[in-house]
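Up next is chain A:
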Amino acid sequence: MAFLEVDNMSLEFGGVKACQNVTLKLEPGILYGLIGPNGAGKSTIFNVLTGIYPPTRGDVKLGGESLVGKKPFEIAQKGIGRTFQNIRLFKELTVLENVMSAFYSSSHSSMLDMVFETGKFHTEEADVRAKSMELLKVMGIEDLAEVPAGGLPYGKQRKLEIARALGLNPKLLLLDEPAAGLNPTETRELTDLIRKIQKDRNITVLLIEHDMGLVMKICEKIYVLVQGQLVCEGTADVVQNDKRVIEAYLGVDE
Partner candidate 1 sequence: MKNINKTFLIIAMFFGLAILLNFVMGGFSFDVASLFYAKPTRWQGLISPYYYAVLVILCVNVVLSVSLALLNGFTGLFTMGHAGFMAIGAYTSASIVTFMLPTAPFFIQMIVGSLCAGTIAALIGFLIGVSSLRLNGDYLGMVTLGFSEIIRIMLLNIDAVGGARGMTDIPQYSNLGSVLLLAVIVILVIKRIRDGRLGRAMLAIKENEMAANMMGINPLAIKVKAFVISSFIAGVAGSFFAHSEGYLSTQTFTFVKSFEVIAMNVIGGLGSLSGAILGAGILTVLPEALRKVQDITGIDLRMIIYALTMILIMILRPQGLMGNREWKWLSSK
Partner candidate 2 sequence: MNDFIQHTINGLALGSIYALVALGYTMVFGVLQLINFAHGEIFMMGAFSGLYFARYALPAGTQPSIGVTLMVVVAAMIGSAVLGVIIEKFAYRPLRKAPRINILITAIGVSLLLQYGGQLIFGASPQFFPTILPRQNIDLGGDIFLDTNQITIFLLSFVLMVILQYLVFKTQFGRSMRAISHSLETANVIGINVNKVIFITFIIGSALAGAAGVLYGVAYPKIDPLLGLLPGLKAFIAAVLGGIGNITGAVIGAVLLGLSETYVAGYISSTYRDALAFVILILVLLLRPGGILGSKKIEKV
């Protein structure tokens, strides 16, 4: 059985079919890509996976357990981390605090610990701080730790979002257009980083991206979504030569 299973999932909004019979089977430790023209419903799939929209039909299972009906924060606690297409950082918190906030559910100091600044509080706080700094180092933005997140340049904000999502210690990481708005150098850098993180931590990554170069270079398996339906899945070679995929992209800006 796959690690994450999306089984014949459909999502409708008042008759509009956003996703139809989508089936995904993600295995642990593999980097997946999800591509498709604008409006194909890629982000919508992320929103279903993270519990923002309950699917109209079908099921979503993580490690055999159904996620349908679970609240978004419960799903996050089960190990699905994500980033957003339009960055959603906690702008007035510092870069470090942004990452630290992701450790909320995995830490335990109570209100009394906080108020009396007990040993437990200090140990845990120092631990969370160190782990968060570690993540910032991985993303190469540790020197900006004390800067308010809203003041970061765009590219660094994208990196921070990834660092923050990693703070959840996710088994599955969903990246929604991580390279959008980045210049080619930044994109190359980020591409390498994503692959490195995925290998080092041995997590599953599913990424949505319009930059085909990036996708073809690092994704081990690619799903193609057109108008809410999966039309093709396979390695870069398979996808690039698939007739339906070429058709779907023909005349589209990519």
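The definition used in the following text is that a contact is a pair of C-beta atoms (placed from the backbone, for glycine too) under 8 Å apart; a residue touches a chain by one contact, two chains touch by 3 or more; residues count from 1.
Selection criteria: all candidates are chains of the complex that A comes from, given by their letters.
Quantities reported herein were computed from a predicted structural model and do not represent experimental measurements.
As listed, 1 or 2 are all part of this complex, and the one touching chain A is 1. Remark: chain A residues 50, 52, 71-74, 76-77, 81-82, 84, 88-93, 97, 100-107, 109, 111, 113-115, 117, 121, 124-125, 128, 146, 164-165, 167-168 touch candidate 1 in the complex.
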